[in-house]
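What follows is a set of notes on a single structure, which appears directly below.
The full complex has more chains than appear here; those shown keep their coordinates.
When the chains are written out, they are named A and B in that same order, and each has its own residue count from 1.
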Amino acid sequence: MVACFEAGIKLGALFHQFVGMPVGPANVELVERAIESCVKLQPFVENVEVRISREKLGEKVSGFGYTSLSPEMLEVRVTVSFEDCRVKAVLRWVEELKYPLMEVVRVERAGRE
Amino acid sequence: MVACFEAGIKLGALFHQFVGMPVGPANVELVERAIESCVKLQPFVENVEVRISREKLGEKVSGFGYTSLSPEMLEVRVTVSFEDCRVKAVLRWVEELKYPLMEVVRVERAGRE
C-alpha cells in the first residue's frame, strides 16, 4: 500500500515537473539522465528508467530545432520498495485515450510473489 | 492498492506543477481554488482541499508584494476512491524533516472500515 502510494508520487511528480522542458536531439540523452537522477533521490526508489521517444520528438521538433517535452513522448518505468513490498509502475502514452497513463504493472512481496 | 497509487499521483503532480507559481495576498484564494479545480479533473478524485498557509506566505512575501509558491506553504488533503476502496492522503510540511511529507492517513473499504 505504501509502496503503491510512493510509486504514484514519483510518476505524478516527474510528469508535472518536466513536461514543458526544452528538449531536442542535442540534449535528449542528458535530459533523460537528469530526470532519472531526480527520481532516484526520492525515498524508496529502487530503480527508474526514463525514455523520451525519439520518433515523437522528431515529429514535434519546431522550426528552431527543439520543442517542449510533451506527454506523448514520455516512457517511464519506476521500481519502488517499501518494507517487504516492491512495486513496478509505468507511465506511457495511450493513443486511444489521448492520455499519459500511469499504472502499477507488478507487485511483489518478499518470500512470495 | 490502486486507490493508494492514484492518491500518490495526485499529490506528486500537484506539488511539482504548482511550486514556483507567483502567489500573494491578492490572489491566494483564487490560486487555492484553481489548484483544487485541477485535481478534481483527475480520475477517481472524490474530494480535495488545498490550503496555502497565510502565515508562511506573509513571511515569504518579497519587496514586490508576492512570492513563489514554496513547499513550506502547502497543505493538501485529497480523497480518492477506486472500486470499494477510499483513501485519504495529505501533503504537509514537516519542519523537523525540512520536507513536504505526503502520506496516506486513512484507508476505508466498503462494508468494513
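By definition in this document, contacts are C-beta pairs under 8 Å (C-beta built on N, C-alpha and C of every residue); 3 or more make two chains touch, one makes a residue touch a chain.
This one's a predicted model, so the numbers in the text were calculated from it and none came from an experiment.
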- Quick one: 2 copies here, how many in the whole complex? 4
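In the analysis below, only the chains that are shown with their structure count from here on.
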- Message: For the complex, give me every residue of chain B touching chain A.
- Response: 1-2, 4-17, 87, 89, 102-104, 107
